[in-house]
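One protein chain is absent from this view; the other protein chains keep their places.
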Amino acid sequence: MAIGRKTVENLLKLTNPKWKTSITRVEPNKLVTRGYSQEDLIGKISFPEMVYLLVNGELPSEIDSKMLEAVLVSFCDHGVTPPSTQVARLMASTGSSMKECVSGGLLSFGKFHAGAMERSMQMLQYLALNGVPEFRGPLKSGQDVKAVAEKVVDEYLSKNEKIPGYGHRYHSEDPRAAKLIQVAKKLECVGVHTQLALSIEEILYETKEIKMNIDGANAGILSDLGFDWKVGTGIFMMGRLPGIISHVFEEQTVETPFRKLIDTEEIHYSEKG
Amino acid sequence: MAIGRKTVENLLKLTNPKWKTSITRVEPNKLVTRGYSQEDLIGKISFPEMVYLLVNGELPSEIDSKMLEAVLVSFCDHGVTPPSTQVARLMASTGSSMKECVSGGLLSFGKFHAGAMERSMQMLQYLALNGVPEFRGPLKSGQDVKAVAEKVVDEYLSKNEKIPGYGHRYHSEDPRAAKLIQVAKKLECVGVHTQLALSIEEILYETKEIKMNIDGANAGILSDLGFDWKVGTGIFMMGRLPGIISHVFEEQTVETPFRKLIDTEEIHYSEKG
Amino acid sequence: MAIGRKTVENLLKLTNPKWKTSITRVEPNKLVTRGYSQEDLIGKISFPEMVYLLVNGELPSEIDSKMLEAVLVSFCDHGVTPPSTQVARLMASTGSSMKECVSGGLLSFGKFHAGAMERSMQMLQYLALNGVPEFRGPLKSGQDVKAVAEKVVDEYLSKNEKIPGYGHRYHSEDPRAAKLIQVAKKLECVGVHTQLALSIEEILYETKEIKMNIDGANAGILSDLGFDWKVGTGIFMMGRLPGIISHVFEEQTVETPFRKLIDTEEIHYSEKG
Partner (left out) sequence: MAIGRKTVENLLKLTNPKWKTSITRVEPNKLVTRGYSQEDLIGKISFPEMVYLLVNGELPSEIDSKMLEAVLVSFCDHGVTPPSTQVARLMASTGSSMKECVSGGLLSFGKFHAGAMERSMQMLQYLALNGVPEFRGPLKSGQDVKAVAEKVVDEYLSKNEKIPGYGHRYHSEDPRAAKLIQVAKKLECVGVHTQLALSIEEILYETKEIKMNIDGANAGILSDLGFDWKVGTGIFMMGRLPGIISHVFEEQTVETPFRKLIDTEEIHYSEKG
């Protein structure tokens, strides 16, 4: 009996598939995400639960879901001061589309802007797992954490480097950080990563009067929630996206197109070299 | 009395400010979004409530908030079949960063892919406001809606054009659309836009056996929730972002970098012209 | 004799190839672009000749190559005044990478900024082919062109619309446009599209004292060179890319990172609605 062409073709494809995924299985009239039918999830789980399910592969506990909700809400907006928002609005002013302005905004999260949370998560996760030479990890709550925090602050200060997650150019005390920590404590969501972040703040405040910012607080909390530091900027993008979209919409509907944001007399020309 | 330089400078700036916004006021240690202190919102409102507040300028009712939650969840992921997801993963495979892969994914929402919801919202909002020449709007529930739907389907079919929000290349019946409508009915969130979308489906199914897809369902629902069609693709991006981020993370952590997704023998070369 | 698995696989692939191209054939140690071995082209043809070959499928005449060279050079840079350049520099200031800043810059070419050339090419190519109802195309040099130009200007002015390719917010006379036309005349590269662009300028200058800008001049010239209007913005991007890259490099090497381009006192807050 002859084997049909389609059968051979499909057999060959399955032998060496180029595309593999464990996220969502697509079948005609059926979508199964991380083992759950999407029909069952819609109208039942919250958006933060879906985020957790997609990224971590399983549904979170009720408490973790509430904590993640607070984290996502905290990233919402910082007015027109962030360069990412200025970029998105400048682009909207030229008549670029929503998705273009949003992409421009997201691409503006450089190492000096919004990159701190991911670096802070990386630092906290490394320290929680490995400790420092004098206090080898995995860290346990309490005494170890404080000792490690001291070593870390010493090292950064001796190299005159900024610890990611502390200090803010507009706020001496970032109002979002304090509130997030308060929520985490109330929900009993403070694990070793957040403890470490808080210990670092304590020492840093004593020596330099620098406080934790939103990135530092969320770096601790997201690490305790089990998020890999590699998705740090990703989580920030989820939280900030509605803010950027609102600014683009405001620029498109309230302002005159193609605004002159620089007057020629504001430019200084110099010769090179 | 001499006026200080700083005073003059600030007066001049305030006379003709280049940057204006009604979204978030930034002051030292204080952030006020749409009239609410962010400290008060964190840990209190849900993410969909924040989305509604940012975009529409006020907090939604409890029911509207639940409806928006279902909408955002419904956009989560469609596996590796969408070009946007393939683009994001291809980019991840080259070693590009998370924010670059995400931007590539979002920029892939072209008019043939994910652009349908915004166009469907635009159509529904126009019709709900203006009706058709034979039945002038604003539309009232019931009879008018059906008559308008008939005229609209006729017009599209006579021009042999696709109505945005109906039909899916992988599903004869999009499982998300049916569930969303069910949730909307349960929450009593079905307004004139969703009614119109459903009437169009009814006629289209009778004549062509084509059913509403996720874009059509959400176009009706989001319009009833008061979202301007201009933020349609923006809302879709919010819902899909966690999915794209999960795929990039999976590609980065599970697959070998710089995968060869095309073998040279799979390429057909032709001469131009 | 049994047919090997690999043979079957390749046969199947060739029956229904997903990837087709007429641009470059890739073989081990061999690259053939539009019929020419790349080894033969490197060190022999100029960059504008390569651009013409890639886009139009054949090598240009010597004169056309010189004309295209002048076009590409003319797009080089407009200092820090264009929003695209401001966006690229703002992004560089946040620590984003060269490719990100460049993408942000290119995405800023919205319909109000740098979109005019493509629209101007589309208009000129349509008119050269079809004329206007009173003077049907294809247009011939001389009298027809002037008559069509008059109709076009009338139509735009009566609708109070801007004709794409005329007027500049920084220059009453764009120095690049005049020089490009001079080069085109000297090279005897003035075809019917450029004649039409010049006729429109003549009428527009008499009635409104508005002159042709760089987009209008290049729209005519590129159309006469045989470029499809759909690649208009593409050609502009080729010419502007070195300028954007220079600005990003300058920002990265001369300026302090994460500059505060907006002071909080420069922002005006308003309530919505």
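To keep things simple, chains are lettered A, B and C as they appear, and every chain counts its residues starting from 1.
Definition applied: contacts are C-beta pairs under 8 Å (C-beta built on N, C-alpha and C of every residue); 3 or more make two chains touch, one makes a residue touch a chain.
Keep in mind it's a predicted model, so treat the numbers as computed, not measured.
The chain omitted from view is touched by exactly one of C:T33, C:Q122 or C:T264, namely C:T33.
For subunit B, the list of residues touching the undisplayed chain reads 5, 8-9, 12, 79-81, 83-84, 86-87, 90-97, 100, 103-104, 107-115, 169-170, 257-258, 260-262, 264, 267.
Residues of subunit A in touch with the missing chain: 10, 13-14, 17-22, 25-27, 34-35, 57, 97, 99-100, 103, 107, 262-273.
Contacts to the hidden chain, counted on subunit C, fall at residues 18-26, 28-31, 33, 37-39, 41-43, 45-48, 50-51, 54-55, 66, 69-70, 72-74, 76-81, 86, 98-100, 102-103, 106-107, 109, 170-176, 178-180, 182-183, 186, 228, 230-231, 233-235, 237-239, 241-243, 245-250, 252-255, 259, 261.
The criterion applied here is as follows: only the chains that are shown with their structure count from here on.
With centres taken as mean C-alpha coordinates, the chain found closest to the middle of all protein C-alpha atoms is B. Mean C-alpha positions place subunit B and subunit C at a centre distance of 31 Å.
Chain centres here are Cα means. That of subunit A falls 37 Å from that of subunit C.
If you average the Cα atoms of subunit A and of subunit B, the two centres end up 21 Å apart. Along subunit B, residues 18-22, 25-26, 99-100, 103, 107 each make contact with two or more other chains.
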